[in-house]
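Starting off with a structure, shown below.
Every protein chain but one is kept in place in this view of the complex.
Let's turn to chain A:
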Amino acid sequence: MSVDPFRPHSRPGAASASPPTLSPTRRTVLAGALGALATPTLTGCAGLTERVSANAGRRRDRLSVQVYGTDVEVAFYDRLARRFEQSRRGVTVDLVSVPFSEASVGIDAALASGTAPDVFRVDYPTMGVYASADQLLDVGDALSDLRTDISPAFLEAVSHGGRIYGMPQHIDTSGVVYRPDVLRDAGITSVPDRPQDAWSWEEFAQVAQRLTDKAPDGRSAFAVNWQALGAFRWLNWLFQAGGHLYDADQSAATLDTPAARRALDFTSSFFRRGWVPDSTSTKGATLPDAQFTSGTLAMVLAGNFLLPAFSETIGKRFGYAVTYLPQDHRAAGELGGNALVATRGAANPELAADFLAFLGAPAQMRDFCQASVLLPTRSSLLAQRLDFAVADDLMPVYAQQVRTIGERDVADVTTATFAEVNLALANELEQCFLGGRSTGATLSALADAVDQPAGLNDEGGRA
């Protein structure tokens, strides 16, 4: 609405009772000045919040969607959005892409100001905080088809309090990416090619030691992908040792166990024995995949979502292959990946839920995963040999590794407070890895973090 500084009392559509005077009064001048000031200020504010205020129009036939991801993923989201528009006459999908590092902060601010997009992409460990704070739409009914074609573990990842708050679009997990040439030079001639033959921890330790002994100055045997928000990948070792983060009903920490001590002793020995670079600790600022592509690592634990980047960055400089994560008491891999969720305040909840169901349909899920080199959550698709855009020969290893993810493993990383626990994992583990803190003290500090109630999520401050 435009402001006429010389007609402060006129209303749109109302005839003026007297001709306008050309002589400004103090009030009119002040009103005009404030109006002139407010217009660019408020316009500027709109510009600042536009990125997350995609639902500003609040039209029921318009859907705002925020995603993050690689260029390929974002481009494919756009294709799927157009496909949805074509199948739903008159509907428009506004797709906004943001960097992953900014996604959570942007969504938090948008939820606080009531300008959140109708639908947004979120990783499983972070989703719990939104679901438990009652910010998401229950989409259980809309996903009735998907629910019959998905492992209970993956459904658990988007559930909270018995309700389904998101569409688990894809999963990913880690494998051991290695350089056959370096392993061969170190005298390691065979690498597991079946899940049941995965290296035991003892065998993995022998391989690491042999690679370290043969490594030239400035190179290391391997690195683990547990930096920053990936700190929860330390839980792979805990699960493999037969331990868990929470007790069976998710009410308290279970870290005062032989399994937890064994897992922490083993993983801290990576640094003590010089198998991994010190800079790849849980708070490391550089990621190990960059070190692998630069040629300073013989092996790296890396998610399948990195394969396109490996293909592009490494090119033909050296060959690489993938094997299964080591196993101990059992085999285990982490639940990585992302879901799409709808906000509780969506302009058109039915349309938002319909969009999630559309993207969760077999054709859309398959196309997205094939193009982006990600693993689908539908059991029927996981059972098929998909035609991945790159690294088609390496993906079967990951597809088999995700089968080691158990229901209770998933429950451990999707609690209401897991985002905080994940931060505590990064902080406390580093104290042990680099700071020399004892295994017992570290596990005790972690248990304290796990036992913190989800007070901030609840109205009365009670968990």
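Everything below uses one rule, namely that a residue touches a chain if its C-beta (ideal position, glycine included) is under 8 Å from a C-beta of that chain, and two chains touch if they have at least 3 such contacts; residues count from 1.
Here is the rule we use: contacts and distances are computed from a predicted model.
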Per UniProt record, name of the chain withheld from view ["Pyruvate dehydrogenase subunit beta", "GMC family oxidoreductase", "Sugar ABC transporter permease" or "Acetolactate synthase small subunit"]: "Sugar ABC transporter permease"
Per the touch definition above, residue among A:D78, A:D94 or A:D108 touching the missing chain: A:D108
Candidate in contact with the missing chain, chosen from A:A142, A:L229 or A:V410: A:L229
Candidate in contact with the missing chain, chosen from A:Q66, A:Q135, A:T267 or A:N348: A:Q135
Interface residues of chain A (partner: the chain not displayed): 23-26, 29-30, 33-34, 37, 41, 105, 108-109, 111-112, 126, 129, 133-135, 217-218, 220, 228-229, 277-279, 281, 283-286, 290-291, 294, 296, 419-420, 422-423, 427, 430-431, 434-435, 455-461
